[in-house]
Every structure is written in C-alpha cells, then in structure tokens.
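The other protein chains are all here in position, but one chain of the complex has been omitted.
Labels for the chains are A and B, by order of writing; each one numbers its residues from 1.
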Amino acid sequence: MNLELPLIAFILATALATAVLRDVLAAIIAFATYSLGIAVVWVVLQAPDVGLTEAAVGAGVTTVLFLLTIAKTVRPSGDRVLERLDVPALGVTVLIVAVLATTLGALPEIGAADTTVITSDVTQYYLEHAYKEAGVKNAVTAVLAAYRGFDTLGEAVVVYSAGVGLLVVLGKEVFA
Amino acid sequence: MSESTSEADLEAAETADDLQSYVESPIIMATVRVVSPFVFTYGLYLMFHGADSSGGGFQGGVVVATVMLMLGIAFGIDPLREWVGEATLVLVVAGGVAAFVAIGVGTVVAGGGFLDYSAYGIHHASKYGIEVVELFIGVIVAGTITGLFFAIDAGKDGGDNE
Partner (left out) sequence: MIDLLVTRDYYVASFLLLGIGTYVMIAAGNFVKKVIGMNIFQTGIFLFFIASAYLDGGSPPVLTDSAPYVSPLPHVLILTAIVVGVALTAVALGMIVRIYAEYGTLTEDTLKEVRESE
C-alpha cells in the first residue's frame, strides 16, 4: 500500500512531463521514463509477464523507434521549453475525465476478493484446470497458447500484417 | 556507412545536426559486445521456459528483438542489415506465421479441434505443443520488430532495395 501512491504519482508526473515538454526529444525521454514506471506498476500488480514485455517494449523498442524517426526527419527547435496551453483540447480532456470519473463509484475496490473478474467462472476454470488440461504451470501461457490459441494466432497475424503494412506505406518489398 | 544514411543525415542536418542515426562510440560498442549474448540467452530462456515460469513467446520475442536493436545502435544499422540479409527477415516472419497455422491445422487433420494438441498422441503433447507454438510466436515477434526497425531506418528512398 505504501508503495502504490508514490508510484502512481511518479507515472502521472512523467506522463504530464511528456505532455508539456515542447522539445520532441525531451518528450521521448520522458516517455521512456514513464514506460519504466508503468513496468514497475505491472510487477506491483502481480503481472510479471506483462511487466517483462512492457520493460522490453516500452523502455526499449518503442523509444528506439521514436528516436530513429526523429533522427530520420526533423527535431523542431524552439525557444520555449513548455508547450503552449491548448484550451479547446483541455476542455475535451476535462470532459472525458469527468465522464469517466462518474463511473468510479460503480467500480469495485481494487484488490477486493469479490470483484467480478476474480470470482468469475472463467478465471476459476483457468486456474483450476490449467495444469491438468494444458500441462503447463504458468496459467498465462496456458490461456495464451492453449485456451485462447485461435485468438493468439490472430494476434500473431496482426503483428505480421503490421510488418506488411509498413512495407506498403514505405513502398518496399523487403525490410531494407 | 552507406550513401543513403549520409544523405538522410544531410537532409536532417538543417534542423537537427546533433541527431545522427549512428555515432561510433567505443563505450557503446564494448558494452553491447559484453551484454548482448546474455540478453539473447535470456530471451531464449523466456521463450523455452514460458511454460512453467513467467515468460513466453511474446516476452522472449521482444527481448531478442532488443538485441538486434542494440547491435544496430552500436555497430551501425546498415552493416547489420547486410549481415542479416534483405529477404531473410521476410522469410523468417512468414515462415513463423505459416508454422503456427500448420501446427493448428495439423491437430484438425489429426482428428482434434484447432490447436487441440492431444490429437498428436505423443506423451505430454500439450506441454510440448505449447512450447513449440511459443517458440514460433517468438520468431514472428522478434523478426517483425527487427524488420520494422530496419524499415523505419531506411525510410522511403533509403536502403539498398534493388
């Protein structure tokens, strides 16, 4: 409990820094810090599989791709350190957050034992039968590759299509 | 460095002359030389041990892809692309997807449902089936991310795509 609030404050502060910094390079670096904070949040929330992926993807791959893009294009230079406040955008943002916040009272407490996700039959079935039926002890892997294998095939094809899509956008036939 | 990169660098030099895609640094090269074998091994460990501990194809795949990104940053992306080979990545990714589909359809041919590993009738079929599928997911993910990295680096006109 005592780790949660500073961690949340950290990720919100880095996200805010990403938003207000005008220099794109500075924003990318702030975003990498934010991703690292989020990866720690996944570990705190007992999701080590997601944390591993986020640490490699967010702080590693995504940051490198962003840096590569600005190295290939331009990095706008300016005198101001911070972005100018965009009032209409802020209005839309406040509206969205306000609408989402009205649902807060209807959401269950985080970590309570009687939330719908924890007590759902699906969760219990996966946890009870994963080793017996799929033969693996990591329930995440069992769901990923056995119970929801068709879904995972779809995801793999989406990743493949993203590669093809980028080649189409750039007018190439091979990754070169 | 090939022509394409230096051309792109000149183009960007107007506004961002401090940002080049490759700077030769002995510190980065030495670090990557030491670290990358361990990171690569860790990525493979994640793929193969995803069954009984944290890890799996997606996690291992991105970790292996970061090794390629590290090598690209340390030794230059163009030499790395030549070393990998232009069409190899396309073959690797397409082969990974095809193998995944083949395993899934194979269980249907053997008389089970899609990805119903027990239809293969070997001992611990499900466990080995899951590990093989995870391995191919890792190949797809690692190959695609490396390819996206190469493609963005080459840009629209860059690269040697003859």
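Rule of thumb we're sticking to: a residue touches a chain if its C-beta (ideal position, glycine included) is under 8 Å from a C-beta of that chain, and two chains touch if they have at least 3 such contacts.
This one's a predicted model, so the numbers in the text were calculated from it and none came from an experiment.
Considering the entire complex, write down the shown chains that touch the omitted one.
Within the full complex, the chain not displayed touches A, B.
Residues on chain B that touch the omitted chain in the whole complex?
For chain B, the residues touching the absent chain are 52-54, 56, 58-59, 61-62, 141, 144-145, 148-149, 151-152, 155-157.
Mind listing the chain A residues that contact the chain we can't see here?
Against the left-out chain, chain A lists 4-5, 8, 11-12, 15-16, 18-19, 24, 27-28, 31, 34-35, 38, 41-42, 45-50, 53-54, 57-58, 61-62, 65-66, 68-70, 72-74, 76, 83, 86, 88-90, 92-94, 96-97, 100-101, 104-105, 107, 109-113, 115, 117-118, 120, 122-123, 126-127, 130-131, 137-140, 142-144, 148, 151-152, 155, 158-159, 162-163, 165-166, 169-170.
To be clear about the criterion, only the chains that are shown with their structure count from here on.
Nearest whole angstrom, what separates the Cα centre of chain A from the Cα centre of chain B?
Result: the chain centres lie 20 Å from each other.
Which residues of chain A touch chain B once you look at their complex with the stated criterion?
Per the touch definition, chain A meets chain B at residues 25, 48-49, 52-53, 56-57, 60-61, 64-65, 68-77, 133-138, 140-142, 144-146, 149-150, 152-153, 156-157, 159-160, 162-163, 166-167, 170-176.
Any idea which chain B residues touch chain A in the complex?
8, 12, 14-16, 19-21, 46, 50-59, 62-63, 65-66, 69, 73, 81, 86-87, 89-90, 93-94, 96-97, 100-101, 104, 114-115, 117, 124, 126-127, 129-130, 133-134, 136-137, 140-141, 143-156, 159-161
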